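My questions all concern the structure below.
As you look at this complex, bear in mind that one protein chain is not there, while each of the others sits in place.
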Amino acid sequence: MNMIELLTELAVMPLIAFTIGLFMVLMMRKIAAKIQRRVGPPLLQPLYDIVKLYAKKTQNSHGLVHDIGIIMAVGGYIAAETMLPVPGMNGIAAKSGLLALAYVIMIPSLGLALGVGQCANPNGSIGIARALTAMLAYDVPFVIIIFGASWFYGSNNLIDIVAHQQAGGIATWGAAKMPVLAIAALFSMYAMLGKQPFEIYVAPAEIATGPMVEMGGKYLGGLFVMQCFQLFTASAIYVTMFLGGGENWPFFLVKLFAIIAIPMSMAFVFPRYRTEDVLAVVWRWPVLLGLAGVWLVMH
Amino acid sequence: MKLSPTSNLSASLEFLLQEISGLRSQWKSPRRLRVDLQAETLPALIELLKGRAGFVHLSAISCVDWPAQNEFELVYHLWSYEVKVLVMAHIRIPRDPGIYLSIYDLYRPAAFFERDIHEMFGLFFEGSPDMGKFILTEWDGPPPMRKEFDGEAWVMNQFDWQDYQPGWLKDIEAKGGGITTRPEDVRRDKPKPWDEQS
Amino acid sequence: MRPENYQSVNHPPSNEFELFFGPNHPGIEGNYALKVRVNGDEVTSARADGGYLHRGFEKLMEGRLWIQNIALVPRICVPDPVPMEVCYSLAIEELGGIEVPERAQWIRVMQLELSRIAAHLFTFGGHAATTGMYTPMFWGIADRDLILDLFEELSGGRVYHIFNIPGGVRRDLPPGYLDRVSKTLDYIESRLPDYDNLLFTNKVFVHRATGVGVLNQEQALEWAVTGPNLRATGLDFDVRRDDPYLVYDQIEFDVPVEQAGDAWARALVRRSELKESLRILRQVVAKLPSVGGPIRAPIPNPLAWNLPAGDVYTRVESSKGELAYYVVSNGGDKPYRVHVRGPSAMHAVQVLENLVTGARIEDVAQIMFSLDACPPEVDR
Amino acid sequence: MSTLKNIPVVSHEKPSGGTGNLLANVFDELMAFCRSRSLFMLHYCTGCGAIELPPAMTSRFDMERLGIQPMVTPRQADILLVTGYVSTKTLKRIILTYEQMNSPKYVIGICSCTVNGGMYWQSYATAKKLNDYLPVDMYIAGCMPRPEAVIHGLRELMENIKKGESDNWRDYYRRYDHYLGNQQRLFGENWQTPTDIIGEARHYDLMGPETLGPHTALLEQHQTPLKPFEMTLGLADLPVRKDEPR
Partner (left out) sequence: MTSLDLLLILSGLTTLAGFAFGNHRAYPWLAGIVLTAQIVILASMPLPMAAGFGFEMFGHPVGWQMDGFGRFFALITLGAALASVAYTGGEWGERYAAGGKNLRWLHGALAGNVLAMLLLLASGDLIAFFIGWELTSWAGFLLMAQGGERALRAAMRYVPYAMAGAMAVLGGLVLSLTWTGTLDLSQLVMLVPGLANWKLALLLALFGTGFAIKMGLLPVHLWQTPAYAEAPGAATAFLGAISSRMGLFGFGLLLVKLITLTRLADLSFIDGLFSARDLIEWVAALTIVLPTFTALKQNDARYLLAWHGIGQSGYMLLGLVIGDATGSAGGLLHVFNHATYQAALVLSVFAVMHRTGTADLNSMGGLVTRMPLTFLVMLLGIIGLAGLPPMNGFVSKWLIYRSLMIEGRPLLFLMTVLGTLGTILSVYKLIHNTFLGQLRAEHEQIREAPWSMLVPMLALVALAFVTGVAPGLALNYVNEAQAALGLPVMAHTLGGVESPRGSLDMLWIVGVLFAGFGIGALLFYGAGGRSKRIHQLDNYAGGHFLSADVRYQYSDHFYAGLMHRIGPLYRGSFTQMEAALASANDLLASLMQAWYRQAVPALTLLIATVLGLAWMIWR
């Protein structure tokens, strides 16, 4: 692969991810509206929100780290998107792999945490403390699943993983071969998205939207962009690991949206847990399932 | 004597109240008993009602300002869940110096009512846990509920009024919703005190 | 007067910090504030801060005619305004010795119960929203709107009806009104299983609400807790039954009671009360056609109406608890003194401060909403 | 300043001036369109009119289909809905909150009380005329206005924003002295909010003829300056503390 092609891919992949993410946000809000028996936002609402926020005339910064935090949050995801193979484009997936990806997507969280910390608001700090606790919760099953998958595929390379699954149609999909792990992964992805009942760190009624408490204008806009990327990344990792990745764009999109629709349609009929309950729930079922899945895969 | 709902209610309650000297009682309706007494004997009455007749619920403490007599009237509304009677105990205390005893040690809710009366009437309760401000924290005028405080005059002095905007009414009639305001519309056009000096 | 101090201050070493719930905070009901000191996530002390909604009602009422004040009183509690009108009217009627016609009494009961249903639907949504579940709020408020429609048809106002006046009610029911009421009742009754499925049997919600803000019966009596909050601690008391007013003594209804005294018990009591209100309303709808007669007792010219001197203490059961008016007349055309005793004056200040102390910040909002405190009643 | 009628009303520049290049105009139009289609309103129930906002937001009237959704903190919000009477104590918080919001920001006075005090006209505790203290973009009259009226008002605001007409927030910077004067009259001379409006006006080039005046001079006299802590190596400009710890 020549350099120009690669650089084009690197530039295009985050853009595609962002666009898909926008529609995922829209889908989430539409699902909420349907459950709540109302119409919901228009088609381009997520885009309007982001453009408006970036175009605010006056904006408040609590200092350089506040700015850098948002840059890291957005930039980290932009980088992460180039490590996730999509149909026709592999980016630098071969040079990073699943494990590195799992750690690269912690960079945005760290950036956000720094930015929020600089805001000097305890609501935000509590939010971050809770977000990191949630990360501790969902990452434990998540790494078990990464372990199981990479043991099963014999590789850490996402391109190999996709190729392995696409070799024999649906029968060789990860979900068909490792159903237990796939279920555990779905659970873990749900927790990763941070929607109810795992929505402990935004919690408007408790800590006034936690990390977002001092974010306005482009700062909040950056977080909205980050949310788009987050939805896409979570869904794409799952599809790549268990649903055969992307053979072609239509199928890939269907899988992406179908997977992300599962947690979204469950989220709006639950309240949020307390922090320790999140730990209890996520450390019980997904971890047990994950360990059982790993045992099955290894024997 | 312990009061019980089965006994002859009014008779036994009145019998009980005879222990307080200088007390006048009057049944206003089957479940409302008005009691007038001296301010000094109120603690005794309350102790009696709470201890012996099950009047555990302090419904409210009301204060009425009687500037003509230079007095505050305090009304303690007590309810018994057992005998289902509300006793209204009226006392009068002089407006000056305006100090009375708290009944917080018998009824916790008194703290709220006493603080409220302190804010609104300037009547101080000794022994109440918190005589700070609650509602009027950012008010530095006189206690507003006193009769001599003329709220309307204060308002006239303090605030401006919206100018008559005939266009706004038309706006509402025509559109039914909001009135768009522009800086030009709502310009002040009457002199302010601070402008006159220049 | 400077509101706050911006001079640099050296803080003494402390593990605690302060959090501000309200006035601009979704975890607080209305325009009200709760300042808490927190260590980790545990509240070590709490102080309520009111007065944001203070309008000086009691002062305003002293400056207006008896009849004018009818327009003022419903503003004291926005989500549940009818009991305010009724309680004030009852006070004037008692002072003036006016006998309210029976039909007017039944119509008042109908409004009171409709208002109670509306208020409870509102409260469920709020309570669920504090735990992050917004769907009950969306549903509840939309269903409450149907009741507001009924009120609008009756009085012209969705929220403030100003329909009860001393002596009775302003107008008779429009034709076909009772049918529409029973249709709405049917609809709301048909929605109850949905609410049960969504909220009252939701395991996560039950988990969140149990053991939160526990109030035992002794504490409840000590702090003058009333209404559903008191009944959630196991005390079987309802002003409608035990100190009856209007025609409640002719109506058959139960007083739901729970024992646990926590946020969950309070939610359950309200849910059962909603069903009881439906039951009362069915009886009212069945009874009203057979009650004839005038809807209003004759009163003198209200613009020059001097009520005899005296004082009266009336109370009713609002959706929040015991609501009482102490009205004093000195024989003039205006009240000499009106004291409003809203139930939330207790719930939102002392009870809230006490329940929140030692609770966790996750539960602060839930405690306030489960007490169903209504700040304008505190501030007046 | 004796004849107040003579104070020039500054008509601010319109984004669609016809001058300049086409692309910039299109860009401005796009911004204005997005601003009008995405309005975050602050979750702050300042008065009783707030009871009609939940119906307007929830299933029956669903404001989200217009792109309007509630937000929690002033930083995130675009619209400040002043729902009804403002007691003096609340008014201070409203001004604080308004100043913490990011421009373009809009103030909507809902209910008659915000227009002229409403039925609390003789109350000692409530301010009567909101536009003395804040630049109000839209009044929605009624006691209280129905959700339909609220939504209608918001739609009208959206139209105004799209046309670039609703920018009273600039007025707050341009005539800060006027607003501050009214605030000082009500709250006392040493009234100060933590937000540095004059500094913001300078920073964003929003100064107007009346940004500074006698009242801002009074403010400067009484205020505790709240300059942000700039990041500094501090090697040159800060003195060594004598009591520097060992």
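Should a chain be cited, it is by its letter among A, B, C and D, assigned in written order, with residues numbered from 1 in that chain.
Note that in this section contacts are C-beta pairs under 8 Å (C-beta built on N, C-alpha and C of every residue); 3 or more make two chains touch, one makes a residue touch a chain.
Quick caveat, the model's predicted, so the values are computed rather than measured.
**Q** So which of the visible chains would the left-out chain be touching?
**A** For the complete complex, the undisplayed chain touches A, C, D.
**Q** One chain isn't shown here. Among A:Ile16, A:Leu110, A:Ala176 or A:Leu288, which residue touches it?
**A** For the chain that is not drawn, the touching residue is A:Leu110.
**Q** Looking at the whole complex, which of A:Gly21, A:Gly76 or A:Pro263 touches the chain that is not displayed?
**A** Touches the omitted chain: A:Gly76.
**Q** In the whole complex, not just what's shown, which of C:Asn39, C:Thr201 or C:Gln250 touches the removed chain?
**A** C:Asn39
**Q** Going by the contact rule already stated, which one of A:Ala32, A:Ala55 or A:Met89 would touch the omitted chain in the full complex?
**A** With A:Ala32, A:Ala55 or A:Met89 as choices, the missing chain is touched by A:Ala55.
**Q** One chain isn't shown here. Among A:Gly21, A:Pro46 or A:Gly97, which residue touches it?
**A** Only one listed residue reaches the unshown chain, and that is A:Gly97.
**Q** Residue by residue, what part of chain C touches the chain that was omitted?
**A** Counting over the whole complex, chain C touches the hidden chain at residues 3-11, 13-25, 28, 33, 35, 39-42.
**Q** So that we can see where the missing chain sits, which residues of chain A does it touch?
**A** So the residues of chain A touching the missing chain come out as 10, 14, 54-65, 67, 70-80, 82-83, 92, 94-100, 103-104, 106-107, 110, 113-114, 117-123, 125-126, 128-130, 132-133, 135-136, 139-140, 143-144, 147-148, 150-151, 154-157, 160, 200, 208, 213-214, 217-218, 221-222, 225, 274-276, 279-280, 291, 294, 298.
**Q** Which parts of chain D are in contact with the chain that was left out?
**A** 44, 73-75, 92-93, 96-97, 100, 193-196, 199-200, 203-204, 226-235, 238-241, 244-246
Basically, only the chains that are shown with their structure count from here on.
**Q** Using CA atom averages as chain centres, what separation in Å is found between chain B and chain D?
**A** Averaging C-alpha atoms per chain gives centres 37 Å apart.
**Q** Please report how many Å separate the Cα centroid of chain A from that of chain C, as a whole number.
**A** 44
**Q** How far is the middle of chain B from the middle of chain C, if each middle is the mean of its Cα atoms, in Å?
**A** For chain B versus chain C, the centre distance works out to 19 Å.
**Q** Got the chain B residues that touch at least 2 other chains?
**A** In chain B, the residues touching two or more other chains are 137-138, 144, 149, 151-152.
**Q** Residues of chain D touching 2+ other chains?
**A** Expected reply: 43, 58-60, 72-74, 89, 92, 122-125.
**Q** Which residues of chain D touch chain B in the complex?
**A** Those in contact with chain B are residues 1-2, 4-5, 7, 9, 88-89, 92, 108, 115-117, 121-125, 127-129, 131-132, 135-141, 148-157, 160, 165-166, 168, 171, 175, 178, 181-182, 185-186, 214.
**Q** Contact residues on chain D for chain A in the complex?
**A** 30-31, 33-35, 37-38, 40, 43, 58-60, 62, 64-65, 67, 72-78, 100-104, 200, 204, 228-229, 231
**Q** Provide the residue numbers of chain B that touch chain D in the complex, in ascending order.
**A** Going by the criterion above, the answer is residues 137-139, 141, 144, 149, 151-152, 154-155, 158-162, 168, 172, 175-184, 186-192, 194-196, 198.
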